[in-house]
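Before anything else, here's the structure in question.
Removed: one protein chain of the complex. Kept in place: all other protein chains.
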Amino acid sequence: MATESHGMGGLDPQATPGSRGAGEHDRPFEGQHHARGYEGPLDAPLRGKQMVVNLGPSHPAMHGVTRAVVALEGETIVEMKLDIGFLHRGFEKSCENLTWGQAFPYTDRLNYVSAILNNVGYALAVEKLCKIDVPLRSKYLRVVTGELHRICDHLTLVAAMGLELGAMTVFLYGVEARDLLYDRLTEICGARLTSNYVRVGGVSRDAPEGWTEKTLQTLARVAELRETIDKLLTRNRIFMDRTKGTGVISREDALDFGFTGPCLRATGEPYDVRKAAPYLVYDRIDFDIPVGSKGDNYDRFLMRMEELRQSERIVKQCFQQMEPGDIVIEDFRFVLPPKPLVYGTIEGVMAHFKLIMEGIKVPPGEAYSYTEAANGELGFYVVSDGGGRPYKLGLRAPGWPMLAAIPHMTKGALLSDLVPTYDSINMIGGEVEQ
Amino acid sequence: MASDLEVAPAIATRREEATGFFQRMVSKGLGWARKNSLWQYPFVTACCGMEYMSVSSARYDIARFGAEVPRFSPRQADLLLVVGTVNCKQAPILKRVYEQMSEPKWVIAFGVCASSGGFYDNYATVQGIDHVIPVDVYVPGCPPRPEQVLDGLMLLQRKIANQQHKLIDRGALPVLGGDHKGRP
Partner (left out) sequence: MSKAVIEALAARFPGDVYEPYEGVGGDDAIFVRKSEIARVCKFLKTEPAMAFHMAPYITAVDYLGLEPRFEIVYNLLSTTQNHRVRLRVKVSESDLEVPTVTGVWRGADWFERYCLDMYGIRFKGHPDPRRLLMYDEFVGHPLRKDYPLRGRQPLVPERDIQDIYRGPGPDGRD
């Protein structure tokens, strides 16, 4: 980020006085707790036994349920093994037994902090197979609500990162900001978290009266809270010391593991699906993509803070560009007809009956559709056999490669570096364990 | 209630359930103290965890009910909040955590996945944690609104207030059935 380039000779004029960024030399006793920080064999202490610690599935820092078995030498992690599957809920097999429209609530609960982004990804996959294009206003509504949920996701990450590194006030501010956005989302979707808002062929509800003005006011208040969090964390010496230089991954390694999203951009690779292969209305909106350089936890945190600002920009532009219009396509093979037609005409009744009883008939074939979720590239690989149920609904979870790379990122680090690394990759159990 | 007609007149009192004045006062006092300082063990697994975060935060404050402190060790907690889906791989861990808690302890099944499996009726999910541990209050919802969770907590507080509390409890501990390895 640009903070590193200011100043001369590597000194950062904004660094907290007394810290390493302000030019202080290494303190004399630093490094002595590392097993390798000694000058010669006479200085080294007696070697101990390797200790194997189980950070069990029910653990406050394990973000849901992951089990990490860590082999420690002193405080240094020598090796780590991850055991997952404690939240496997059978998403793929459940969806094979439902209709295409009934799968939307299941997709909500994948990345449960930003549910609409999953809904949008799944709807785009099905619409790609059906070869339908949704009306313009529903595209704008999908983008707006999706970006609001992206803001919620990044706020949750920032809040959890503050909480687990000891800054509980940041957690309270972040969750307050998130609650304000949930109020707006409740007005449009009906639910705070698991919205079930998008349908194949559009969205389910239009924005109520006065919603855009209220959302702009809410975004202003969220921006105040976000700036407060920024002031509390970004130049905070404790936070910087714990996150700078920890959990480092290089650009080649990140690509090799399959990172996408903010974690990949923090290593320096400027790939964002919204710019590389624009979908919905992202090609009409002007926004920037932050790219980092070092791939450590601090960069990943700064990515999220900057993406919060960019998401707000996207939402404001969408509100300016949005026009009143249809929110679902007129095709009754995919979309329920409006109630006057259902009660009035024979075609309406038949279409309604067929859609409710048998579901949408998607033509046979397969498609892979990818969108930029809050955490990275969310991919749905959909196979249809021509009936009303998915034959296969494969999910490429964005958090999956990041979680698989944790043993690599924390090799040789201290045990307490594991905590900010776990936080900053934003592993959401629901999507990783499907 | 129709069944009142079949029951004997209400004056009959069973001797072992009769409590004297002091025991009743002690029970009420202990009940009041325990219900207003529930230390929770948040066994958070899934989406309901986000609503748990909202419930514990500044807006829908669970601290007003005294249940603010999350204690991440089961030995120090008395309320096991099972938040989110429990699947077959996680069930032994839940049972072990429950067994490690000391009496008196209560369990709230937070969310419909913990209450009855939710809509995940498949090969991987336990259809309700009451198949594994006894539950006191079920809070349905997917995820439940924070106000609903607070309602469930108040229901639990009413239940605790009406239970019998003793200073020294020499009764036998309840047995869940099976040993800790899961053998019957």
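A and B label the chains in the order they appear, each numbered from 1.
We take it that contacts are C-beta pairs under 8 Å (C-beta built on N, C-alpha and C of every residue); 3 or more make two chains touch, one makes a residue touch a chain.
What you see is a predicted model; the values in this text were computed from it and never measured.
In the complete assembly, the contact with the undisplayed chain comes from B:Asn122, out of B:Gln23, B:Gln100 or B:Asn122. Across A:Gly56, A:Pro135, A:Gly245 or A:Gly394, the single residue that touches the chain missing here is A:Gly394. For chain A, the residues touching the absent chain in the complete assembly are 84-85, 88, 90, 92-94, 97, 128-129, 131, 252-253, 255-258, 260, 264, 269, 271, 276-277, 365-370, 377, 379, 381, 383, 391-392, 394, 396, 400-401, 404-405, 408, 433-434.
In the full complex, chain B touches the omitted chain through residues 1, 88-89, 91-92, 95, 121-126, 128, 130-132, 138, 155, 158-159, 162, 176-178, 182-184.
Everything below uses one rule, namely that only the chains that are shown with their structure count from here on.
Once the centre of each chain is set as its mean CA position, chain A and chain B turn out to be 33 Å apart. Those residues of chain B lying in contact with chain A across their complex are 42-47, 49-51, 53-54, 57-60, 70, 72, 84-85, 87, 89-90, 93-94, 97, 119-125, 142-143, 145. Interface residues of chain A, counted against chain B in their complex, comprise 56-60, 64-65, 85-90, 93-94, 105-106, 109, 112-113, 156, 159, 171-172, 175-176, 178-179, 182, 192-194, 429-430.
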